[in-house]
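What follows is a set of notes on a single structure, which appears directly below.
Only one protein chain is missing; all other protein chains are in place.
Each chain gets a letter, A, B and C, in the order it is written, and its residues are counted from 1.
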């Protein structure tokens, strides 16, 4: 089904990375986003690169899987790279052709910034590849728990996310059905003048919304019939277990940070 | 319009890790003007098969010939629109396709997409609304103000208004009350006879299959396992249950009677009239002997 | 949102709304004929939801929907996710003025809607997105502003045309009895 494409990002496994508590993974990613900026020379970028590849190896997710997932964003990386190359005009002139001038600094900056992108994306992709959406939701709920004090509706946010994930496959199937029903009534979604194509989307969207609202109403009713009345006084079935490996991972990140700080210019 | 299906295969999501073989080696022919019931366990491929009939899905192997139009694997089909006009499909829960402001507009939507002028479409809409058993006074109302059963009828009218030559019905009565179900099935049957339609009905109701169809196609795990008249097929009870299919109430009753009374009726009894007749005959035989 | 508790119905509507946002964003776009350029339908939907359910729902649908959409492709791009939330929030503020649930979406309301959506999106895409890109990802300024302006203009036009069409179409389905506007329990 279409749905496997979308939620099926998760690659089942039992690797060290898979078994980490989702909180650890979320925190690590959060950390990583910051410490990437400490890198500013070849050594630090190299260090981060080795680290990233190491994590990929430990996760046992095939590298090509990650690279494939990155495809859509590759052109952004490329764009950034080119932009930097042509914009920075410091250092020695490396290449000259007509009005094109490439300087040493420009090349360096281009490479660095692109690498930073690649590292960031690889790590976040790795998170979604090794963690089920439910775990992510659980992890977020737990991490945000303290913010309840300032009236952030943490439980509700987590519930919204899990309902959303739960209904994507269902609604996707529904979209497909409505589309086919309207095509059978002569709608053409893909050809004709733009104006017609804009209009053709209405017979798809209106029924989809009507159905989504109906589902929302029925689901809300079913939830209330089962005693749902907000996060207050609720217990939780799912539990997250913090282990040695989680503490170890966080320590590793601290070590990495220290190294980066030491080795940067 | 005769329909001939040859070695049809369909794979969903071809060439992805999620590829799934939903139909294979399907062969069947449907004569113009016949009423065919397609039956089979959930997931046996009935809906997949239906969607090939107007080019919503394309064969990944094999071909389907509908009159002069031939849909073939690996061949781009140009004029799908004219095919879609000739083959109308009533999907499961068709009320989900309603979207217009008024019932009139919604029924006219299909015909007008196929180039029928507005006035003609509106006249047709009125006629169809009556046919499905709703009063004309509803025409200017919003379809979303109706009850579920009424919405179903409006959606059906929207397909009928396209005046298809082949009418494909995918479980058109699911969720209706007994009267609504019977009214709609009878309406389709009447239309089938009057307008000389070719009707293809997917149903889980063996009663409906036995009652309305003159041909049946039995699907099982993605392919056709048997074809024939209801009487031929229901004569073989063990086969039907091996395909995960129920039997019509009358046949089930026949089976119990045969087991309990230690007799065999010469043929499958498909309707209540036949059943009653056979039992009465049996009783009279007993009393006179 | 602080203080006031969200009703079950709102929570569910936001969850399902975010799901629809993801689906539209990933699978339902209108090809323009220009290669690699498509009209996104998801922001038109976001506008509809914001108009129907108000700023909190608008913000959360934009935020959660965009977050999930990104997370199921290559990983979250926070700056733009936040902007989706902001756009939903800002458009949501005119929910009470428009009252689409009552089934009328005439010229006056259309004008108001478009003024607000254009303003909200201009602020979001032209200003907030690039600034966040610079702050979070330390991207070069001229690149992100160009990016933001391109995205912003195309989204403003899309929501202006498609958003107006679908809100009007949806309003018509609600012409009389709107059961969703009623809250149980």
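Please note the rule applied: contacts are C-beta pairs under 8 Å (C-beta built on N, C-alpha and C of every residue); 3 or more make two chains touch, one makes a residue touch a chain.
What we mean here is this: contacts and distances are computed from a predicted model.
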Just to verify: the chain that's not displayed, which of "NADH dehydrogenase", "Simple sugar transport system permease protein", "Energy-coupling factor transporter ATPase" or "Molybdopterin synthase catalytic subunit" does UniProt list as its protein name? "Energy-coupling factor transporter ATPase"
For the chain left off this view, which of B:70, B:174 or B:195 is in contact with it? B:174
Of A:166, A:199 or A:245, which one is in contact with the hidden chain? A:166
From the listed residues B:45, B:149 or B:268, report the one that touches the chain absent from this view. B:149
For subunit B, the residues touching the chain missing from this view: 41-43, 147-149, 174-180, 182, 204, 244, 246, 249, 252-253, 256-257, 260-261, 272-273, 275-277, 279-280, 282-284, 286-287, 289
Touching the unshown chain, subunit A contributes residues 1, 3, 133-134, 137, 162-163, 165-166, 169-170, 173, 214-215, 218-219, 221-229, 233-239
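Everything below uses one rule, namely that only the chains that are shown with their structure count from here on.
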Measuring between Cα centroids, which chain is at the maximum distance from subunit A? B
Intercentroid distance (Cα basis), subunit C paired with subunit B, Å: 41
Taking each chain's centre as the mean of its CA atoms, subunit A sits from subunit B at a distance in Å of 44
Two or more other chains are touched by the subunit B residues 99, 144
Residues of subunit C that contact two or more other chains, please. 169, 173
So in the complex, the part of subunit A that touches subunit B is made up of which residues? 1-2, 4-5, 8, 174, 177-178, 180-188, 202-203, 206-207, 210-211
Can you tell me which positions in subunit B touch subunit A when the two form their complex? 12-13, 16, 18, 20, 51, 54, 56, 81, 84-85, 88-89, 91, 94, 96-99, 109-110, 113-114, 144, 158-159, 162
Per the touch rule, the subunit A residues reaching subunit C in their complex are 2, 6-7, 9, 33, 37, 69-70, 72-73, 79-80, 83-84, 87, 113, 116-117, 120-121, 123-125, 127-128, 133, 136, 150-153, 156-157, 159-168, 171-172, 175, 190, 194, 197-199, 201-202, 204-206, 208-210, 212-213, 215-217, 219-221, 223-224, 228-230
